[in-house]
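The full complex has more chains than appear here; those shown keep their coordinates.
Chains here go by letter, A, B and C, matching the order in which they are written, and residues are numbered from 1 within each.
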Amino acid sequence: MQNTKQKSKLDIYSFFYKYGTIIVTIVAILFFTITLDNFMRVDNITNIFRSVSIVCLIALAITMSLTVDGFDLSVGAVAGFAAVIAAKIMVIWEMSPVLAIVVPLLVGILIGCINAFLIIKVQISDMLTTLSMMFVLTGVSITFQNGTAIYNYMPLPNNGGIAPGTMHPAYLFIGQGKVMGIPFPVIIMLLVVALVHIFLNYTKYGRYLYMVGGNEEAAKLSGIPTKKYRLLAYVFSGFIAALGGLVLGARLGSGEVNAGATYLMDAVAAAYIGFSVLGIGKANAIGTLLGALLMGILLNGLVMMNFPYYSQDIVKGVVLILGLGLTYYKRRD
Amino acid sequence: MSKLQMKGITKSFPGVKALDNVNFFVGDQEVHALIGANGAGKSTLMKILAGAYQGYEGEIIIDDKVCNINSPIDAKNEGVVIVYQEVDTALVPHLTVAENIMMDAIISQDQRLFVNWKSIKTQAKKELQSLGLDINENKLVSDLTLSEKQMVLIGRAVYQKAKFLILDEPTAPLSYEETEKLFEIVNKLKNDGMSIIFISHRLDEIFKISDKITVLRDGTYEGTYDVKDMTIEKLVEKMLGRKLENTFPKHHGEIGEVVFETKNLSGTGGISNVNMTLGKGEIVGLAGLVGGGKTELCKLLFGEGNIYEGEILLEGKKVNPKSPNHAVKSGFALVPEERRKEGILVHESIETNLTLPTLQKYCNGPFMNRSEMRKVSKENIAKVGIKTPNEKQKVAFLSGGNQQKVAIGKWLLSDAKVYIFDEPTKGVDVGSKAEIYSLIAELVKEGNSVIYASCEFSEILGLSDRAYVMYNGTIAKELITKDTNEEELLFYSTGGGQDTRRGGNNAKH
Amino acid sequence: QPKESAPEKAEPAATESSEPAKASEATSGNIPAALQGKTIKMALIKEWGTGTHMITHINGVKAEAARYGIELSVIDANNDLTKMAEGIDNAVTNKMDAILISHGKADALTDSVTNALKAGIPVIVFDNDFDVPEEIHKGKLVSLDQYDLMMGLLSQMSLVQELDGKGKVVYNRVANVPPTDKRHRIWEGGILPTYTGIEVINTIDLGTDNPMPKAQTALETILTTTDKIDAVYGVWDEYAKGFYNAIVASGKKIPLYSVDISDQDLAMMQDHPEIWRSSAAVDPTVVGQVQVRLALKALAGEKIPRYYSLKPVLIHVDDLPSKDERRVTMADLAEFYDGWGSTTDFLEDWMLEMEKQQK
């Protein structure tokens, strides 16, 4: 008797634990659908997905570092830096869009390596390393672009005339293009989510990352080259963040300084929500996507309801607490 | 034909020479026991063999070939696999049982890019079945009990098909039955061509399972013996360097009026309808197999968990502790079972640990009196017999048994009336066990009362005045110690005399 | 972001349009057919909406919209350009009649703006410009700006005059932000070569992210470690507020000149007239008024200019009453300066008629 009662109680808890965030998301969607005429239109939904694509990519970068129980605060700055480099390559140096895509991604990987070196070899804590990296990158980006933005036909310093190159349409397509009505950033996002999901759950390397994150000592004693995989996680983090930066840059059509920084906190929130979704208890790609979508939906609905942005912040915070509260409450053994 | 030799092994830690010129030889297809008092260096020696430490002196020869073992991978390549004393260090909590058992398969070079989950799971299941274990391979390791975790690790080692399997105190968390099962497996592995190095503080087990015994004492090599030439007494003398008389102290104190009582107590962890009493100056045993609910009951008494029904009375007054803090204030003390997780703060000094529950005592107002704390700690270290250079040593650097002594020692300073010990001698050498027993005897002599939970029936029989046998979360039987025996304890703790089997099935959850 | 970011693409000829159509010259008081009996909906999309300057602008737009019974929705992108673009997209989706934009970066928004113009929605832009061909915008795109070159000149000349052409100056620039760059261009190319007695002893540039506390700390450092400073120049009043605090705290009497004005700045000016001497500025309320009126004119099918520059004013503390007399706010400045507070630019009779119908 008592056992069944306790059992059903437990089921409700575990149900909320698994689905708390999802329930909140669904409630939000229902609310907006009823209140707003235009919410459930295809173009608006497309809009929501497009608007979360950058946050989601940056959150996925954080997710990668979370798998090895690390943390990467530099992702926002990496994204901003990538956008700046891409713009500089095309607009100032007049080089090909291929380089404008490849070089920032390589730089992202390089930054991941440096982070990993400092964290693994020099053994500075992950938070501090990536925080320092954030400072350095923000400074370097601004220096690198001599100011706030690099854009088509910008005047060059010292009366150097007008910038010779332009953003190549192929590059801009990354951020602004559509394939069969679906915005390209959304395609990239879904692709990366799928890849990261498959990578983490179905390949041995993904397992290694989780093993290293779950218990580095055990992983090491089992013969996993743990340092290599922690490196890998940060490299992926840098790479995905840079990819997010390319989407950002292509969407803005310019290299903006600090454009990446805005996304850091939202991305952190999305990645952390992802932790709890579905009761997985591990950083994971699907969860991160859901986290990003939840925030995107809220934002979209509130903008349509003409809320001032600071109330949006309040609602965002409260819903985060609600969703997470449902999820976490009574999750004790 | 495999053969392993460790010659002249010396290993120092800052301030401690853990091993000094130790030799260790293991032959083909043998079960070789490695014994020694707490801190003798057993684990250190095995860690060296398993490649966990770099920077030692001496050489390791396997099959007449000098090996450089500098990493766990080197060790594994030489066929050496270890199951550590601290199981949590070797498991990945958020992954499933299957993944933890099959870690090697997932890690191996042969593994293709995409993990074949189906084969991993079926193999893990097979491995578990061959060990006779009923653990769902899809469960997360973080949800397992300590003994289950242990079995997962053994399962992993078996899967790895080692030439030399090191089991560092594998039986400590295991029940009698599970130990038997383990021994069956060990014998099977031996017959399949493996050599097993076996560390245990339960000497009777050593005689049951092993062929050879190597004894370490204070980091030095004492000798290697054939098991048939040895007796427990001789072995103890070799280990401790002295004779040990009367493991269990005789305490003939007066048992006074009832100080502690539970009435129809039910609560978290499947504890139901527990009725027990405890007299002043009495030691009451809580016997039962692993999973019988001893730990849960101890914690419930100590305010950890929720009481659904019933009451806990202390000196006639209803207490029902709501939290450990409340319990301590009411006069309870608990030495928990999982010492690393619950009993001590490994990154803090011995002094900090010892003075923690009683910190108020060494304070003037809110301020701590450091010199008083140091003095008390030194006295306590001496009293409990913790082997350490000084009281500032981090507990992490103590051997397992000495860590346990810290976990006990900190409560000896408190003014508790009822002391609850949950398997306090787990992983403790015979010499220290005797010391712990006499500490407990002293406690009751001073008029305190003790609840002593243990799955080792010899302890219950040797130490307690009265015993409750736990089965499936409730008290199956109350027994007067001097009128009972191991068979009877075992009978009741396996559900004998129960009118229904229902509980037994539930316990398997 | 600084309060004034201006056109980024090919510079519009920032000419002050000579004589905007006066209301009196308008033909009749009849409300144009296109607007008659219709609830007009407009969206104001701002890059950011905090700080007194921006709030004044928003209030200017709101008040002007309310006059004519226009339904206004304000979208504040909180410095996120992608959000701004989405705001414009949403405005098109929601079939707004006109879109007002303040700031933002052209490249990030051009697509959205083009879409809006294609849908026939007029776009009135403050401090930004979009490179959209005539055949798309069909005369329904206006770029307003604050005439930053002039504001630079006014404020810097004020400094030169009060220093009698020579002295040691702590200069402030915010590099590579278009409006502050324009102000700096005057300093570099005009003032310094002309008045060679002016010597810059330190240049403070702390970017655009919440600069007030940083500017305060930076100037404090310079004030304690430099003995003689004759004046401080703030190229943007967010900096000037921090400079003002630092000077007051130092107990020194160093004059401060800047660009832009807010109520807060005025209070500071009045508190220490010997410190904050002057500031060149355009009234953001006027910007709002002009934006709404231009949108209405576009909807009415009347001709509107492609570019328009608002006339700046030098607010000098000597022109204002002392703090004991009365406290002055932005709304009061109209008493002291022509063209402040409200303007008749682009105000048509039929707009007054619309206003009447509201009552």
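Descriptive notes on the structure:
We take it that a residue touches a chain if its C-beta (ideal position, glycine included) is under 8 Å from a C-beta of that chain, and two chains touch if they have at least 3 such contacts.
Because the structure is a prediction, the values reported are computed rather than measured.
Beyond the single copies displayed, the complex in its entirety has a chain composition of A x2, B x1, C x1.
One rule holds for everything that comes next: only the chains that are shown with their structure count from here on.
Overall, the chain located most centrally, as judged by its C-alpha mean against the mean of all protein C-alpha atoms, is A. Inter-chain spacing, taken between the CA centroids of subunit A and subunit C, is 35 Å. In whole angstrom, the spacing between the mean C-alpha positions of subunit B and subunit C is 74.
Chain centres here are Cα means. That of subunit A falls 45 Å from that of subunit B. Against subunit B, the residues of subunit A that register as touching in their complex are 2-3, 202-205, 207-208, 210-211, 214-215, 217-224, 281-282. Within the complex, the subunit B residues that touch subunit A are 50, 52, 72-73, 76, 82, 84, 88-95, 99, 103-104, 106-107, 111-115, 117, 140, 272, 308, 506.
The touching residues of subunit A, counted against subunit C in their complex, run 38, 41, 43-44, 47, 51, 54, 142, 145-149, 151-154, 167, 176, 248, 251-254, 256, 258-259, 262, 299-300, 303-304, 306, 308-310.
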